[in-house]
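The complex appears here minus one protein chain, its other protein chains still in place.
== chain A ==
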Amino acid sequence: MSTHPTGPIQITSPPKNRGEVPKDDSMVLQKNMIAEHFRQLEEAPQTRTPVVYTFVPGNLTELVRSFGALPVLPEINALQSGMRGKSRDYIAEAERAGHSEDVCTYVKCDIGQALAGNIGPTGTKLPKPDLLLLSYTGCYTFMKWFELLREHYGCPTVFLQVPYQGDGRLAPEHRAYLMEQIRTEVIPALENVTGRKYDEDRLRHYLSLSRQAEDDLVAVLETAKRKPSPIDAYFGAVYYVGPIFSAFRGTEDGVRYYHELRREVEERARAGRGPITPDGPLDEQRYRLVVEGPPNWTNFREFWGMFTAEQAVVVASTYTKVGGVYEFGFRHDPEDPLGTMADYCGGCYTNLNLPSRVDMLAHYVKEYEADGFLINSIKSCNSFSAGQLLMLREVEKRTGLPGAFVESDLVDPRYFSAANIKNRLESYLQMIDARRQGVGA
């Protein structure tokens, strides 16, 4: 899946003085963390630091880091390319090389980027992978993506099969299967490419850091239950989940970032203020919405602006759970390193079946006292999109609220129709108004 968001920090800052973009401390912190990470990646060939490419859902960052390796998440490269206006060319490059118009645009964007010299989001060159850790967590495309990258880079690949929660739970035998794979496949592969021995104490330490950050992230996301909500749990939260979904889970930097973020958000909550959006603070909130599906990245700011213009705030989203679902109690457990990694992988949003996804959305609508919910269906993502029309009806049935359905794509700008989305959103919000006034309820 998709993504993860370590977007350009400055767009979330309110322009208080003309030309001046003030930043919260957490924003500055995140920006510096990212810059430092990409600097380390650029220097990896010189410093002989091993590099492991892996996916956001089911990423084993603590384990990778315990071997002294640096993670790279190609989905993030792709979404960043989308935000920086580069994805159109990268996708065209991949299509010229024979990739179909009909498949996931993240893959094509990433392949196009690799073909064009592999320049990362901060403008520095990304190193080649020493290992592709194919964490097969809830998206078929992952398998093909790394088969394609394997051809491109000619590097070793290790496959981690994360059994899908077809029955709505991670069966004990599936958990055991995952643990065994980590022990007998993933760890030896990491030992091979890094030349280091598995160090469980170090791993436990990183897992304990993850846990602290996860506590803070959950606290941040749950502030959206307040009115007004001090955060936007979709457009704003994609920045919040950035560090924990990627290279910074299990790091001191990650802990610091979430601690600071929580402090800021709680302060905003105490002051009764809303989130800061690219168009200014959203303190007056007329609509509280739940959103399902990834955002569009090529027109991210425009997309968000449509909500802000209507004083609509997103109070919960499923997309911000693709790299881990924490709000129902799961935390990384340093006492059970392999088991906790298995639980983590199995529980990522992409790995949940449709009934569980419907339950989660209905739960959000109720718990966060939402006025409605919206599905952003992504053209080239079957993992998310197949079945969403039925999900829409099921959530409507469970909550008694009508839902909205819009369509776009992740990083292919050809499939973003602003007028269409805006119309649908406006009509939907008008419908909510009508219901409030008891018309057509």
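Operating definition for what follows: a residue touches a chain if its C-beta (ideal position, glycine included) is under 8 Å from a C-beta of that chain, and two chains touch if they have at least 3 such contacts; residues count from 1.
Criterion: contacts and distances are computed from a predicted model.
Candidate names were "Electron transfer flavoprotein subunit beta", "Carbohydrate ABC transporter membrane protein 2 (CUT1 family)", "Benzoyl-CoA reductase subunit C" or "succinate dehydrogenase", and the UniProt protein name of the unshown chain is "Benzoyl-CoA reductase subunit C". Only one of A:K31, A:K128 or A:R150 touches the chain withheld from this view, namely A:R150. Checked against the full complex, the one of A:P45, A:G85, A:G166 or A:G280 touching the unshown chain is A:G166. Only one of the listed residues, A:R256, A:R288 or A:K379, touches the absent chain: A:K379.
When the full complex is taken into account, the listed residue touching the unshown chain is A:V103, out of A:V28, A:V103 or A:M431.
As for the chain not pictured, it touches chain A at residues 97-100, 102-104, 107, 134, 136, 139-141, 143-145, 147-148, 150-151, 154, 157, 159-161, 163-164, 166-167, 173, 177, 180-181, 184-185, 353-355, 357-358, 377, 379-380, 382-383, 385-390, 394, 407.
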